[in-house]
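Pasting in a structure now, in structure tokens, and then I'll have a few things to ask.
One chain of protein is taken out of this complex; the other chains stay put.
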């Protein structure tokens, strides 16, 4: 397919390389142009603006930091909404609010464009290896039309529903599942340390019990206090927790554990941990235990 | 070794069979005698009382329901403390409070007996298959002396510390790790259901993401509402949460997530779920979301 | 003073009557004109738009439902910002976000207008009786200039700081203080009812202990389940809790009790209580106790 790709951070760049490998024609745009240039060698065309990137595209894929970045990229004068042809699709891979997803669906529809929310699970390494988990939502015929793109970037595609925002709910709930592991480890480690038990031994047992790469990975980071550089910055963890709480409030579902995690992240921000890895939330449990 | 084994529920009986298979001589005792008789065919001798079982034993192993059951079995007139020889070891496999573990260590010591806390992770099937995770704590020479017993019942033995109660802290923290998965699933599923997303799809994604048998197992039970018969009764889950909160309070470590889980279990008890599987805690999230 | 007053609900109308009584010239505007007409008999002039109301005003006072209502009233084509003279003051009495207060201060400043946040504590009856508690924040000279207005509507004026948004923080923290009384009563009453104790007896004791009209008032409403009609609608209580959490997040201060209250309100919304009195949050404690 002939596609545009906007937002070339580590995740986006890896996805573009896989799309090119799969034989798609990709025009790229990034606010800082050097990241776009870097993909030219792999076969991407470099555009001057989002609208320019979209001109001949059947689909415009976006992978941006947050609601504000995506919204301005879509609705700017030279933005996606202005550049995308009728019947073409905007596929948002970003972790955004369900509210923005609904607005995008509505606004693209007014312009006879389509919109899908297709967030992904996986870190940059998984993106490089074409191992992302892809969660798609939107009208079934449009999802079907774009399947080759999902196959190019991930190892499996899941359908969350016919409303695009449903995929965003799945994504933020998934991130909540991971964040809760961090809080759980934080509390257990604090109690164990105050009891004179080596957290490494506990982690070894948990690795036998859960046998999960998520537990092994984050458990190891916390035990070894490897919070800097961040794999995923705590301030982004707070943002995602805000998103899951907002999604849950919209459908009147209270999530007290998500509230607890939000309070922990805020406390961590107050202690200057915003740029550390989000698993450094464990320090707040330690702090409250007097460690 | 020549050992006594007291407490022949599904876990205890499976452990006895493995100890016999490994060549140990086992004298068994159970309050309801038929469970003891059932092991005679496998080579166990049946005793008339805990004290009787302990008479010639180098080690007395106990696997009982809770603090009250263990305490009465140890300190009864015909109890373990009365029957065990000097220099012999009492090994408690039960999930008990750190407070009782400390009391047992002290009381056995007064009688020139030894005490180890050796709780295990694993369900009855794992016990049958000699696949338990064994967590031992106590004086190193005594732990070493009993290693053949741990090897006979489990796939791996971890040393939690030189104080017996430390193994109990590890055990209750481990159970807290599992309970928090239940709460996390409960909140996520409630939000997803209210958003019209099929929880089965979310579970499939989580299974790809976490790749953990714990998530697959409990996630499936919750999605399918298979709470009856209980694999692990909710009222026992509440008991264990009480234990982790007590252990944490003793060392002045607040665990707000454990507090949240406790409140959920209590609400579930109020709704008549005490004998359902502890994963039915998810119903309380659903209830609060108006489902 | 010559003033404009926009937003004539029960609170606003009562405030206008007191301003007129104190001898101020008041031009009023309300989206539904009949509420404005009703004040004409008391001496108010009725304007055609917010801008019209502001034309000759030294100060424009607003008492509107929420951020959205205030923002549109200020920035509409015929809005306050367009109509207010240079050096005149916009005084916002509404319970709004600290974020909007900051935006208003900035935008009015660009137009050489002044801005004060002056939220009030008190129900409509207190407004009628000139008994409001007035909390003012902004540059001291501007606050001083407007004091006669505060004296006309309230029994006491407090200065929260030199930044307008600080008064909004005070207001939402104050509402949080009240909301927490509701949650506290809810939990205590649930436990007492399940213990067979008459909540009325407990309330009587608390009235002796706290001797506070807030406790007597809300305690009575909850004990008698007088939630309809609402004195203050639960959905507005949720809005205010959102505001205090937002204000606290901006300054990195976690408020776990506010989070708990938010979760309760959301659960109450899920059970159809949005238009009942916010003290009906107590029903969620009862629900979780199986009552």
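Each chain gets a letter, A, B and C, in the order it is written, and its residues are counted from 1.
Methods note: contacts are C-beta pairs under 8 Å (C-beta built on N, C-alpha and C of every residue); 3 or more make two chains touch, one makes a residue touch a chain.
These figures come from a predicted structure and were not determined experimentally.
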Option from C:89, C:153 or C:170 whose C-beta touches the chain left out: C:170
Chain not shown: contacting residue from A:94, A:130, A:267 or A:280: A:267
Which of B:193, B:262 or B:283 contacts the chain that the document leaves out: B:262
Residues from chain B at the interface with the omitted partner, ascending: 248-249, 252-256, 259-260, 262-264, 266-267, 269-270
Residues in chain C touching the chain absent from view: 98, 121, 133, 135, 156, 158-161, 163, 165-166, 169-170, 173-174, 176-178, 180, 183-185, 187-188, 190-192, 194-198, 201-202, 204-206, 208-215, 244, 247-248, 251-258, 260, 285, 288-290
Missing-chain contacts mapped onto chain A: 194, 256, 263, 267, 270-272, 284, 287-290
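The rule is short, and it goes like this: only the chains that are shown with their structure count from here on.
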Chain ID, smallest distance between chain and overall C-alpha centroids: A
Centre distance in Å when chain A and chain C are each reduced to the mean of their C-alpha atoms: 38
Length of the line joining the C-alpha centres of chain B and chain C, rounded to whole Å: 53
Residues of chain A whose C-beta touches two or more other chains: 248, 252-256, 260
